[in-house]
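A single structure is presented below for examination.
Yeah, one chain of the complex is gone here, protein chain that is, but the others are all in their spots.
Chains here go by letter, A, B and C, matching the order in which they are written, and residues are numbered from 1 within each.
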Amino acid sequence: MIEAIRSAHDVMLERDPSVVALGQDIGYFGGVFRCTDGLQEKYGEHRVIDAPIAEGGIIGVAIGLGVNGLRPVAEIQFADYIYPGFDQIVSELSRLRYRSAGEFFSPVVIRTPCGGGIRGGQTHSQSPEGIFTHISGVKTVMVSNPYDAKGLLISAIESNDPIIFFEPKRIYNGPFDGDPDKPAVSWASHPRGEVPEGYYTVPLDKAEIVQSGEDLTIITYGTIVHVAQAAAKAAGVSAEIIDVRTLMPLDIETLRESVNKTGRCMVAHEATRFCGYGAELVATVQKECFWHLEAPISRVTGWDTPYPHAFEWEYFPVQRRLVDGIRKLMEVA
Amino acid sequence: MIEAIRSAHDVMLERDPSVVALGQDIGYFGGVFRCTDGLQEKYGEHRVIDAPIAEGGIIGVAIGLGVNGLRPVAEIQFADYIYPGFDQIVSELSRLRYRSAGEFFSPVVIRTPCGGGIRGGQTHSQSPEGIFTHISGVKTVMVSNPYDAKGLLISAIESNDPIIFFEPKRIYNGPFDGDPDKPAVSWASHPRGEVPEGYYTVPLDKAEIVQSGEDLTIITYGTIVHVAQAAAKAAGVSAEIIDVRTLMPLDIETLRESVNKTGRCMVAHEATRFCGYGAELVATVQKECFWHLEAPISRVTGWDTPYPHAFEWEYFPVQRRLVDGIRKLMEVA
Amino acid sequence: MSKQPYLHIPRPTARPGEAPDFSYLNLSPAGAVERPPIDARAGEIEYLALGLVRVLDDDHVAQGPWDPNLDKDTLVRALRLMVLTRAYDDRMQRMQRQGKITFYMQALGEEAVSIGQGLAFEDGDMMFPAYRNQGLYIMRDTGLVEMMCQCLSNSRDMCKGRQMPIFYQNAKKNLFTISGNLATQYPHAVGWAMGAAIKGEPNIAASWVGDGSTAEADFHYALTFAAVYNAPVILNVTNNQWAISTFQGFAGGDRRPFAARGLGLGMPGIRVDGNDLLAVYAATRWAADRARNQGGPTLIELVTYRGGAHSTSDDPSRYRPKDEWSSFPLGDPVDRLKQHLVKLGHWSEEEQTSLEEEMKATVSEAWKEAVSYGTLTEPPFLDVSLMFEDVFAEMPDHLARQREKLLRMRGERS
Partner (left out) sequence: MSKQPYLHIPRPTARPGEAPDFSYLNLSPAGAVERPPIDARAGEIEYLALGLVRVLDDDHVAQGPWDPNLDKDTLVRALRLMVLTRAYDDRMQRMQRQGKITFYMQALGEEAVSIGQGLAFEDGDMMFPAYRNQGLYIMRDTGLVEMMCQCLSNSRDMCKGRQMPIFYQNAKKNLFTISGNLATQYPHAVGWAMGAAIKGEPNIAASWVGDGSTAEADFHYALTFAAVYNAPVILNVTNNQWAISTFQGFAGGDRRPFAARGLGLGMPGIRVDGNDLLAVYAATRWAADRARNQGGPTLIELVTYRGGAHSTSDDPSRYRPKDEWSSFPLGDPVDRLKQHLVKLGHWSEEEQTSLEEEMKATVSEAWKEAVSYGTLTEPPFLDVSLMFEDVFAEMPDHLARQREKLLRMRGERS
């Protein structure tokens, strides 16, 4: 997925001279996850810019670059470090167009690696998407595979709306089925692991039905897409699995159709549960599909604690927890 | 309610020499909403401290004061200005106890006026509670009347957990029934408008059944508690109205019992809808009360836009919108 | 260990009932501060941050190397703009008192900041103002009617009802949208300036914050990024001595001038008599020329005084002497420029009186027109469905549905 993200930058830096990337260590070094490797050399230090360690400054300055006609792609090194930039995101980036009645806007994309599963402890593992999806004026995306990552990032860079773009770092190098005891696999054999070379886009307002099924619907995104697939298989059910992809705005139609069909719904994510993004999914689905629901919608998520280093796999919604959740959901008469 | 809040400070500054208050304009001036009026004169400028205009600094420094054994009560002048302090709240205040296995903690209370209805426009009207309720390690409170405000604030100051304490500024001077055309009323005639003089507490983990009823349950908090009461009356239904008060941790029992009894549930708040606190209420209630629900749980909230100055009363969940919501909910066969 | 530990709490020199005391202000006489070449090295011109650049002396005569030698037309234009700004403020303040608008903030006593600095920029330079820079919008011909309509949130409001009064914008004239959140515009200006440099365009950016707002993170971010990338930007601190009820000492202003805040980053600072239009213009012009010649950023502190209340929600008599302004040693910027023009023989008291009348009339006329486009309580009103627009470039489904719902409830859709 790293190569897909790098390629999206490459394509857009090439196509559009107004695209600039900025962030800590992204220039000469190519990024701590190497998502911008070689791009400063290729496009120059005015297009791929190393930034001071000041997330609020990076976002504030990116807004100014955007107001001046550029298309900034800002990297926040870890999603856990996006909070110093929170005020600029909420009070400025998300509000410029509205408060100026369209006279001003700034098409900033903020990319940031999120999620756990790499023994990063509580300050390198967070999934704060649910904080951003509540903010009016900013779109939020979380990717689950290389093909989407590239296509969605290109769409995001081309969009005139500000976008928070989450990249689950656990699946940078390959999908993860939620069983930490299995050896890591690469993207090579995944159907969406292959990334076309040039320009293509994936739309910013469509969820993806990853697999269709009849017994229940699993609504998820990011790393857990892969866990859900493995869990459904292990549980031996015919699950319809939906990768939300763009969390805000939400593609309600796809959810509604699926749950109306299956009558059962499980929502799964890695973030903490209370007031997490899953709460909105549940609230929306119960409203849209109430008369078709055969069981309460259930949530399988991270616990409502920080992400502990030692208990990473007890915290993470591992395959076993999803299997458990699926079984319980199917048991409801 | 201002006097109640002032009194809570007064009682605690008097009782406990480790209590200190800090914030912009709270000292000599007594606060822009006068919640600390006269307290610097009474307790000295080392107990009631005027602070620089730096919300992140105020919270960061309050954490340090707390680590040194003091009990800081920090005022953020408007909830809309809490975001520069977001990183210190999320990454430090909420995490100190956990990450140090209890060796360190800081019992900071952050008080802040929230909500609209005073023509404050988008930067003096926000209700960001749903952002904080998602953060593990911090408790979130929103008050709806003077009695609770004083009792909950005293509990918050005495608590060893960090607490975000929201005060809906629209009801600082009197309850508001959600009809902007009616003249303002004072707290004098409200059953909870009277505040005992000395020390008392209201527990930090209990919702309050504001009125009991049979037809439906309205779960709400803050200003909308009053709007809901008026709306239920106007709609001519027997509504059970629950004031959540402490949003995190949530008193699930009270909600469960009520909705299991009434079979219908409406959630109402002023904040934007998508991923707002109401989503969690819906998700929780649908899970706990699924087999008793006779209709989908509905939400009446602020729209998913910033709070516009001109359309304040079109944005605010006014009485009429709640009446409408109640009727629709009761119509479901 | 000898002294007892003790927390220092800054205290203003005078509180209500006490005699005003501005002895803390370090004043240089007019003409006393040297004017270096624009390519002087930052390390050599630190004195600019510590002294006080002044041109007009006590007799209203221009003195010394910073005298910009402005011609009569420019000086009269500046005076007219300052008087207009004051007349506008006066009217709007009264309209708020009468309940016609919900809120207002005057720039009373600080008019030379926006007008003097505004005159020093090129049209293509991008301004990121604070809320007390209405003078910039006035001088860049935003139109009084347009500005009033914004304050009225009426059918012609440039913000389509979305902002409180005074949060103007004017993209055509390179005036950014004002934010209610203090200091957030500072890094935007730096980013904009970096963008101009990246594109190789000659325009520079400027931004303003108040003394109190320098404590915010965005002040630090802006200075850091500006210094690191040598961005062509002018960062201004309008030090009007007060931040609501707290005096400038609560932002650290009683130890060192705000102009010195960038010195530790190698960013030059200039401390200017903010009520001396000539000095304000000259310092800004110097910094603009420097920025346009790869000289990078400058921090300018404009020493002035907030003559009025913080806003219409404020009552300054609670925290400062009522007569503080009249004792302010740098006087009133309008009066000082007028006196200078009189001294030069370009102006008379009569002309001043008729100018004030003229501006009052202009404002009155504009007000009449503005209210004809409605107020918050009188039609014509803005279309309520505007509430849902401009959240995004295109309206997503959920907002369209919410709009439908609201309109249906209001009976405007079936």
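Convention: a contact is a pair of C-beta atoms (placed from the backbone, for glycine too) under 8 Å apart; a residue touches a chain by one contact, two chains touch by 3 or more.
In this text, all values refer to a predicted model and were calculated from it rather than measured experimentally.
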Taking the whole complex into account, name the chains on display that the unshown chain touches. A, B, C
Omitted-chain contact residue, chosen from C:9, C:27 or C:371: C:9
Of C:136, C:151, C:189 or C:227, which one is in contact with the hidden chain? C:227
Taking the entire complex into account, which one of C:159, C:251, C:287 or C:386 touches the absent chain? C:251
Sort through C:265, C:342 or C:409 and give me the one touching the missing partner chain. C:265
Extract the touching residues of subunit C with respect to the undisplayed chain. 1-10, 42, 49, 194, 196-202, 214-215, 217, 219-221, 224, 227-232, 249-252, 255-256, 260-267, 269, 292-294, 296
Absent-chain interface residues of subunit B come out as 20, 46-47, 51-52, 54, 56-57, 60-70, 72, 84, 87-88, 91-92, 96-105, 136-137, 139, 159-161, 205, 249-250, 252
On subunit A, the omitted chain is touched by residues 24-25, 28-30, 32, 45-46, 49-57, 80-81, 83-84, 119-124, 273-274, 303-306, 308-311, 314-315, 320-321, 324
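We adopt the following convention: only the chains that are shown with their structure count from here on.
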Which chain has the mean of its C-alpha atoms lying nearest to the mean of all protein C-alpha atoms shown? B
Measuring between mean CA coordinates, which chain is farthest from subunit B? C
Just how far, in Å, is the C-alpha centre of subunit B from the one of subunit A? 31
Per the centroid of Cα atoms for each chain, what is the distance between subunit A and subunit C, given in Å? 41
Multi-chain touching residues of subunit A, meaning two or more other chains, are 56, 84, 87, 91, 98-99, 136-137, 250
Tell me, which residues of subunit C touch at least two other chains? 159-160, 162-163, 167, 179, 181, 217, 391, 398
